[in-house]
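Left out: one protein chain. Kept in place: all the others.
Right, chain A next:
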């Protein structure tokens, strides 16, 4: 794993000696391949140049990091419990090894010695939730849950599994698959993010249309708080026992305690999976089609609609074709869509689809969806394009790191919005990003693009990517933050929510009060005051 970038150390984008883009490693479908279009796309989109490189800080050495602020009494007593810990520069974490009971011990000790605890799962947060609050003067303990990664039991009668909360998404799926099951919860970060993190942020998976979001999947959970352990007494599928206490835990972002064990729903592995894609003449038609699919409640496991910029980006990431035949077929397809069907390459957009389940039903379902798409001018564009679309979500973070090597910084953010405002919000937010970049002296036009990634009965989840070339700016990070702030303001003004699944963290705290009202803030605050009066879980997220 990289300490200063996304993902595995062996996997990265780079420009090889010939100046061609290459994706290293063996882990992804794209790994080891040459991507001929990427260089031109980067130069064309950002005005970035392979000549202008800005290297990342290669190794972290302890001298460049401030010495730890240790609470000696706490450390001494911790030693006696046998819980391993480290305060090396790269770690600075405690590993609550084995189990729930270890966590209980640590939390008790932390309360006794007034030490600040910050739970740490996969470390994939994008809301500054894991940053240590600068105003914190106590010793801070990062409580790493990564060693609590076992499936404790599987209940095939009720189709549930009881799992330790430190388990990482891909391990959970792999282990369940071995028994013929899956959870179906697949957030884009699932390679690295943990079950406890999903619960703490109200995560959403791409196949939520079949399996549901995290709040639909959890049947039971345990959280260790300074007041003690909170859990329900039974595993009934639904209860009317006052407000659901699970909803205090879901989305609490580590401010109330540590989630240690979760019982979640499992499903038999799907018999059949099929990718697909549809090309629409423009984004408006695409959104109308998604809306219709949601209305008829026939959304496939996943459906995502990329705008034109993102379509072009996906195109740039096509690997070198291996045979003349494939390139000939690609050429034909392009001709058919742009010339024969009259689609404008600068307006068309693509939806990627994933169907899952019983083979016959998948095929029937597929037909239904393509029929709806046809009504909105959509043309089926093949399985391959669909599959590549999903693969891109896993490699995009690596690409962000490549950009940073060449003076391009970027990030993504999400929101949810009612159907009638999807188009207006997408347009306004993209325009605001361009506008703000210009205002703040960014020399090159930024990449400002979005996709609709989830459909609901009453609205959709929209994901934005935003990146710009920062050559010529004295404080690019500050500019970046200002633009992101403005973009969020625009989202809220256009009827979007503060967050669909990334959470609030510290990044979006400023908008909480207007989002949930004064009384809402008071309710959350009073829960915090009761559960954690000494602010042991002091990451200062959310409130």
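Note that in this section contacts are C-beta pairs under 8 Å (C-beta built on N, C-alpha and C of every residue); 3 or more make two chains touch, one makes a residue touch a chain; residues count from 1.
Just so it is clear, contacts and distances are computed from a predicted model.
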| item | value |
| --- | --- |
| Undisplayed chain, where the name is taken from the UniProt record, one of "CASP-like protein", "Phosphatidylinositol N-acetylglucosaminyltransferase subunit C protein", "Dihydroxyacetone phosphate acyltransferase isoform X2" or "Annexin" | "Dihydroxyacetone phosphate acyltransferase isoform X2" |
| Hidden-chain contact residue, picked from the options A:374, A:477, A:493 or A:534 | A:493 |
| Residue touching the undisplayed chain, where the options are A:421, A:440, A:485 or A:509 | A:421 |
| Among A:156, A:360 or A:514, residue touching the chain not depicted | A:514 |
| On chain A, residues whose C-beta touches the chain left out of the figure | 420-421, 424-425, 427-428, 431-432, 435, 492-495, 514 |
